[in-house]
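Only one protein chain is missing; all other protein chains are in place.
Chain lettering (A and B) follows the sequence in which the chains are written, and residue indices restart at 1 in each chain.
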Amino acid sequence: MGRKDREETVSDNKERIKSIVPIGPYHPLQEEPELFRLHVEGEKVVDVDVDIGWNHRGIEKLAESRSWDQVTFLVERICGICSNSHPLAYVQAVEDCAGVQVPERALYIRTIVAELERLHSHLLWIGLAGHFLGYNTVFMWGWKYREPVLDIFEEITGNRNHYAMMKPGGVRRDVDPEYFPHIRKQLDEIEKQITMVKGAVLDDPVLHARLKGVGVLTREKAIEYAAVGPVSRASGVPSDIRRNHPYAAYDRVEWQVITCESGDVFDKAVVRILECFETIKIIRQCLDNIPNGEIDARLKEVPPGEGIGVAEAPRGEVFHYVRSDGTNLPIRHKVRAPTYMNLPTCKATVVGQSITDATIILAAIDPCYCCTERISVIDADTHKQVMTGRDLVRLSQEKTLRLRKGLGL
Amino acid sequence: MGIAIKALMKSPWVFHISAGSCNNCDIEILDCLCPRFDVERFGIQLVGSIRHADALLITGAMNRKSAIRVKELYEQAPKPCLVIAIGSCACGQNFFRDSYHTVQSLDELLPPGAVTVYIPGCPPKPEAMIQGVVKALGQLAKKKDEPVTAGEEKKES
Partner (left out) sequence: MDSERVVELLNKSLGAKIKEISAPNPRRVYVTLDPADIVECARTVHKELGCRFNIASGMQMQRDFEVLYHFAFEDDTPAGVVATLRVHLDEKAPSVESISHVVPAAEWIEREMRELLGIEFRNHPDMRRLLLAEDWPAEVYPLRRGKPWEGKIEKKL
C-alpha cells in the first residue's frame, strides 16, 4: 500500500479518523526504524525482529549516584503504568540487604496500592485490546472506569500516577480511614462493570472466533522463554510472585491465582479480566483487616551486602538486585521489568500467524503500549516495507467486522 | 490573521511523539480523549500522519535513540506548527539530564523558539494539558513571541 493510498484514506475518511482512536506515537514514514519488524510472505508472518532501546535512559547507572531513598523516585519513572511495582520491588531488595522487618500496617498499605495499580492497568489493557479489535466502546469504557481508580490514588497518595508511596523500611504516607467508605463504593461500581464485560467477552461468538487459537504460547515455550505474569499464566504456568514469593500482605488475605490452559489471546484476556475480581477481593480484605500501628521501620543505614526484591506487577515479575558497600549510595542496581522476559515470546506467538492478527497478538503480551504501534511489515522476498502499524490496526479491526458479518450478527 | 492560523485555531489536529518517556504523560494525553475530558468536542483530534499535524505533543526525556526521530519529525511537520512540551521530562529532562543515553533537552534540540508551551508535571494532569493547549492557541491568536508555561497567572486569560 503506497503512501498516496494512505493519504487519500486519511483525507477522504475524516469520520473514520474520528471513530478510530489512534494510540501512541505513530511513525508512518518509510525511513522509521520500527520496534517490531514482521517479515511476511503474502499474509503470513514468517519471522519477527524485535528492536528495543527506545526508552533506555540509563536508569541503572543513574541509581549509582543517588542515595538509597532517592532511587525510589528514580525507579518509579521506569514505567508509568507499573509505577508502584518497581519501587515496591526495589525497597524490598534494600530491606532484604539490610535485614529489616517492615511494620504490618505498611504491608497492608503496600498491598492496597499495588492492587489498585493492577486494577487500573488491566482496565487500560482491556481498553487497548478493544481498540485493536475494533470495539471502540470497550476502549472508551475501559478508560472511563480507570478514572475512579486514579481518583482514589489522588485522594490517598496525592497523585493520579507516580504515587511515591514506597520507602525502604515502610511506606511514605499513611492512608486515612475516612477514605475507606469511598474506596469501597468505587470498587463496588467497578466490579459491576467488569462483571458486565466479563459476560460480554466470555460469551461473544465473534471474540471466540477472533481470538481463540490465535497467537498460542504453549506451556513448554512459556517455560523456555521464562515468561512471567498473565502471559505465562494463560499458558497454564501457575507462577504468581504474590503466591510463590509472598511479600506485602498477600499471605494474610484469601485470593486465587488465575490460570488458563491454551495460551492463546483469548485466554490472556480472560486471565486479566478474572484477575480484576481477585484484585477487588484483596483490596476489600485489606481495608477490613488493616491493623493500626507504625508505617515506617525508620531504616537508617544499609549495611554492606546484597539484596533481591521481587514483586508481581500487572505485567509479571519485576526483579531488582542491589549491592551495597555500606555507604549512602548503591554500588550496583540491576532492574529487570517483566516485559523484558515476555517480549521475546513474540517469536513463538506471531510467527506463522496472519498479519491481521499481529497487533492483537503483540498487544496480548501487554508491553508498554506505545511499543506495539511501532510495527512495520516487511516483504520477505523484496525486503521492502509494505505496511505500517496503523495499517495493521485497521486490518485487525476489519477482520473483526468480517467475522461478525460471517456469523450473521 | 492568516487563513492557516485561523484554521488551526478551529480544530487543531495534534500528532503525538514520545521520545524516551515512561509513558505516563502519553497515557494522560489519551485520557484527554476519553469520556471524562473528551477534548474531541473542542475539535482536537489525534492524527496518524505528521503531514496533517497542526500541533506536536512531545513527551519524553529525549533519549538518544528517539531524539533523532523527534528532530526529523519536526522538520517534516507543516508550518506553522505548535510544539507543546508535555511533562517535566520534555520541559527539562528531569534527572535524566545526567544520563549517558540522553541528549540535549527538547528546546535545545529544536530550533530556538520552536517550543510554544511547556506543561510541567510528572505527569501533568489532563486539566493542565488542556489548559496548556488552549494557551498555545491563544498565543497564536495574539502572535506573541515568548513561550508560556501552563499555570502562569495571566491577566488577559
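One rule holds for everything that comes next: a contact is a pair of C-beta atoms (placed from the backbone, for glycine too) under 8 Å apart; a residue touches a chain by one contact, two chains touch by 3 or more.
Values in this document were obtained by computation on a predicted structure and should not be read as measured data.
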Of A:H208, A:R323 or A:R404, the residue in touch with the unshown chain: A:R323
Full-complex contact with the absent chain, from A:R184, A:K198 or A:R332: A:R332
Options A:A226, A:A297, A:L329 or A:V351, residue touching the unrepresented chain: A:A226
Option touching the unshown chain, where B:A77, B:L109 or B:V133 are the choices: B:L109
Sites on chain B contacted by the missing partner chain, in the whole complex: 63-65, 67-68, 71, 100-104, 108-109
Hidden partner interface residues of chain A, rising order: 52-53, 56, 58, 60-61, 96, 99, 223-226, 239, 243-246, 251, 305-306, 308, 310, 317, 319, 321, 323, 331-332, 334, 336, 340-341, 344
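Heads up, the rule we're going with is that only the chains that are shown with their structure count from here on.
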Between chain B and chain A, distance of the C-alpha-averaged centres to the nearest whole Å: 26
Interface residues, chain A side, partner chain B - complex: 6-7, 10-11, 17-18, 21-29, 31-32, 53-59, 61-62, 65-66, 74, 77-81, 83, 124, 140, 143-144, 146-147, 160-162, 368-370, 390
Residues of chain B touching chain A in the complex: 15-18, 20-28, 30-31, 33-36, 40, 45-52, 61, 63, 65-66, 69, 72-73, 76, 94-96, 98-102, 122-123, 125
